[in-house]
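After the structure tokens below, expect a handful of questions from me.
Removed from the display is one protein chain of the complex; every other protein chain stays in position.
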Amino acid sequence: MSDVTLARESRIDVPATSVSAWRRNPWRKPRFLQAITAGYLIWSIAPVVIAIVFSFNSGRSRSTWQGFSFRWWYQDPFDSLWNDLALRSAMFQTLRLSLLTVLLAVPLGTAFAIGIDRWRGRPASTANFFMLFSFVIPEIILGTSLFLLFTNLLRNAVSLGTTAQVIGLVTFQLSYPVIIVRARLLSIGPEYEDAAMDLGAPPLQALRRVLLPLLGPAILASAALVFADSVDNFVTVRYLSGQAPTEPLSVKIYSAARSSPTPAVNAAATVMLVTTLVVIVLAWLAYRRITTIRGEEPSAAGLAEL
Amino acid sequence: MASGAEDAPARSGRAGADGSRTSGAWFPKSYWPSFTLPASIWLAVFFVLPFYVVLSVAFGTVDPLFRTPLPVYQPWWWSFATFSETLQKFVGGDPIYLDPLIRTILYVVAASAICLVVGYAVAYYTARHAGRYRGLILVLLISPFWISYLMRIYSWQSLLQPDGYINDIAGIFGVVPIDWLAGKPVTVILGLVYGYIPFMILPLFGFLDRIDVSVLEAGRDLGAGALETFRRITLPLSKPGILAGVVIVSLPMFGDYYTNNLLGSQRTSMYGNLIDNAVGQAGQQPEAGSLVLILIAIVMIPMLYYLHSTRRATEAS
Partner (left out) sequence: MLHPREPRRSISRRDFLRRSVGAAAAFPSAAAILAACSKPGTTGGATGSTSGERVLARPDNPVTLAMTRDPIAADTPLEAGPLRVYNWDAYMYKKVLKAFEDEFDVSIEVTTFNNMEEGIQKLVAGQVQADVFFPTTDYVARLAERDMLQPLNHELIPNLEANYWPTFSDPGPWYDREWRYTVPYVIYTTGVSYRRDRIPDSDADAAGYDLFFDPRVRDAVSYYDSYRDALGMMLLRNGHTDANTDDAAAIEQAKDDILQMINENGARLTINGTYARLPEGEFTVSQAWSGDIVGAKWYLPRDTGEDVLGYWYPADNRGLIGNDTITIPSAAESPRLAHEFLNFFLDEHWSFVNFSQWNGYQPPLNSIVPERLVDEGVVPESLSRAVLGEENFTMGYIQGELSADADALWLDAWSEIQAGG
């Protein structure tokens, strides 16, 4: 609606000045934008492809190709992904942390979003402020603060490791489901739920039978986002990691990059990439199923949400 | 205000003045607030409380033998010696931390600007001109989210080696090999751009995609040229996206230390490196706490501006 207002404003003082062909026909493919986009995509994806390719390098180098082999996948008796327990346990730690984070952050965030959407008092806006604050604050601040919390005040209650890492991740990720679910709440409006309650459904039942299914896509989208972002996380999980088995893959990659890198790290990252892709595709299929059942168009924006 | 059924389409004024929903007469007053309780408690314990500990560490002291921090939790016993000493390192007579701060600001501004320009072009093209490749391009644009940021920077580390592919390619054009990783600001800035630009593209795409084509056509029908349409319609309409993108991209950069650790040197140390070094160094955790407090103060202004404008946007919608 505001779009229209703006367009109306522009109508008044847009002078007709254009002369060039491009200006006269902006719907024509703008070649330079196309070039930038293509260049960007190559720039953004080529390094990843090269990293995957180098996991098959037969030499130790990550920069000079020395022939194809599965040495870093399973052949090397100590340093290959298959034989390096530390690397494998790092991948499982990453998955464990991401799953636990999804299980905690999504319900907490969804409930918060529903509550804050319906309850508009001062305490609510304070809580919401802190929520958004946690969304924009540089991660290093949160990571070091939690590190100092767990190594000082709560040192006897929570030790560094999985618990601390999950707490850190949930705190950092909580705002995603809140933002996504709230956006969805705004777009579906309260009428369905109101109708259910007008028909005599108790509030909890209306919530469970009407609202939650409607929120399904948003919840799913935020779960996928939280999962992917937790896999990606480095700063928080590094500060909060303790014993070796609690070091997730990102931390292992970082220490490897700074100490003794081998292409086995590339192999591990490749496996993680495939795992995340599978999760995303599954979520996408589920998303499509939910939305098509309800006759909604599975939109590109939905994909973007994922 | 108006009651539920009527105001729903307008999506405003759904809450009564006292905060309870108008159509939910039988709700206990604490019904909706109780939904927010678990997450609020979570935030109080794990988001607000840690900051108190940061204060206690920054204003506390250290163990004399191992120099581990001894936080002081009673504000009346706080000592501000470390904090003021840390502050002196920025504004005092011997500002040894001023250079990293200035570098950080320059790098963040440069990287955010590149992110914005390139990101806008890519988002604009994808939203407007991608045609049947749109879905594919979108997937490719989102794909970096699914690959660990560390992994992507790590692969750049390989590519930028003296014998890496970048120098090989440059060699074709007769450029002598460059030590990209020897603390070159351009490497660090491009590393930051590489790491954060997806966070710029997506909100921009979201806003650009939402602009109704008919509005643009209207503008053109009224005689506006393409550039004019862009400047007068597209740009203003995507302003919230620009703001969100710039904030989402630049704030984390202020705390980034790993990009520089993997692609730069001490010559390109950033603010995040100061914090990370102090956290890991014996006896310096009070200083780390002080640095965190100073960083909070530095990023507070853009953060509050962003929160303010999003709240205004939410209220307006």
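Points worth noting:
Chains: A and B, in written order; residue numbering restarts at 1 for each.
Criterion: contacts are C-beta pairs under 8 Å (C-beta built on N, C-alpha and C of every residue); 3 or more make two chains touch, one makes a residue touch a chain.
Every value quoted in this text rests on a predicted model; they were computed, and no experiment measured them.
Here one chain is not drawn; of B:Ser155, B:Thr268 or B:Thr310, the residue touching it is B:Thr268. Although one chain is not displayed, its contacts with subunit B can still be listed: residues 60-68, 70, 72-74, 77, 79, 81-82, 85, 88, 92-94, 96-97, 99-100, 103, 161-163, 179, 181-183, 265-269, 273-274, 277-278, 280-284, 287. Touching residues on subunit A toward the chain that is not drawn are 59-61, 63-64, 66, 77-79, 84-86, 150-151, 155, 159-160, 242-245, 247, 255, 258-261.
We adopt the following convention: only the chains that are shown with their structure count from here on.
Put simply, the C-alpha centre of subunit A and that of subunit B have 14 angstrom between them. Across the complex, subunit B is touched by residues 2-4, 6-7, 10-11, 14-18, 22-26, 29-30, 33-34, 36-37, 40-41, 43-45, 47-48, 50-51, 54, 62-64, 108-109, 111-112, 114-116, 118-121, 123-124, 127, 129-134, 136-142, 144-149, 151-153, 167-168, 170-171, 174, 178, 186, 189-191, 194, 197, 203, 228-229, 231-232, 234-235, 239, 249-250, 253-254, 256-258, 261, 265-266, 269, 272-273, 276-277, 280, 300-301, 303-304, 306 of subunit A.
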